[in-house]
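I have placed the structure first, in the form of structure tokens, so that the comments after it can refer back to it.
Presenting subunit A:
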Amino acid sequence: MNFARDIMTIACVSTGAFFFLAGTVGLLRFPDTLTRLHALTKADNLGLGFVVLGLLPQAGGLRDGLKLMSIWMFALLAGATVSQLIARTVRRSGAG
Partner candidate 1 sequence: MSSVSVFGLCAAAAVGLGLYGLITNPQPLRKIVAFNLLGSGVFLLFGIVGRRGAAAGVGNDPVPQALVITGIVVAFSATALAIALLLRLFHAAGSTTLSSRAPTSPRSDPSGG
Partner candidate 2 sequence: MSIATVFEVALAAVVLGLAIWTIAVPETYSATVGFVAYGLLVALIWVRLDAVDVALTEAAIGGGLGGVVLLGAAARLRDAEATAAERPDRFTRLIAAILSASIAAALGLAILILPDHAPTLAPVVAANAGATGMANPVTNVLMAFRGMDTMLEKVVLLLTVVGVWSLASDRAWGGRPGPHHEADPHGVLAFLARLLPPAGIVVGIYMLWTGADHPGGAFQGGAVLASMWLLAIMAGLADTPPVSSRWLRFILVAGPGLFLVVGLGGLCFGAAFLAYPVAFAKPLILGIEVAMVLTIAATLALLLAGAPERNA
Partner candidate 3 sequence: MLSPALETSAGGFLLVLSIVVPVAGVLLAFALGDRYVRLVAFTVVPVGSTIAAAVLLVLPQNDGHLAYLLGAWPPPLGVALRADGSSAVMLATTAIVICVVAVFAASDFRPASGNRRAPFAFWILLLAIWAALNTIFVGGDLFTLYVALELLTFAAVPLVSLEGRAETLQAALRYLLFALLGSILYLMGTALFYGLYGTLDIVLLSHRASAEPGALIAAALMTTGLLAKTALFPLHLWLPPAHAGAPAAASAILSGLVVKGSFFILLRLWFNVRPGMSGFAAAQFLAALGAGAIVVGSIVALRQERLKLLVAYSTLAQIGYLFLMFPLAFNASGQLESGQALAGGLLQTVSHATAKAAMFLAVGSIYAGFGHDRVTGIRGAARALPLSVMTFALAGFALMGVQPGGAALAKELLLQETARTGQWWWAGVLQVGGMFTAAYVVLVLAHALSPPDQPVALVAKPPRSSGLAALALALCSLLLGLLPWEPYLPITYAAESKLFGVEALVKLLVTVFGGAALAILLSPWPHPLAFSAAGKTIMHLIAPLRRTCIGLGSLVETGDGVLRQWSTASISLLLVALLLAALMFVAN
């Protein structure tokens, strides 16, 4: 049972790490703000989601699990808002 949990953790966290890596590469390599933003939010949402998912089996109890989930939710919320704001600024200033 423990073994299965650990396998799931390793798989999910690795997937999450891959998305972070991809997002970071995108952030550094993509040509303009909007596409960079796209790469970044993908990494945040999916990468962090997988990391949290992977950590859930290791959580001590329901409370810790809920805390982990809420961290993801807050990161999603903040990430979505900030990228909205950045995108709007970009569109207004016409820097595209």
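Following the convention adopted for this analysis, a contact is a pair of C-beta atoms (placed from the backbone, for glycine too) under 8 Å apart; a residue touches a chain by one contact, two chains touch by 3 or more; residues count from 1.
These made the cut because all candidates are chains of the complex that A comes from, given by their letters.
Computed from a predicted model, the values in this text were never measured in an experiment.
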Complex partner of subunit A (touching, any copy) among 1, 2 or 3: 2
Touching residues on subunit A, where the partner in the complex is candidate 2: 70, 74, 77-78, 80-81, 84-85, 88
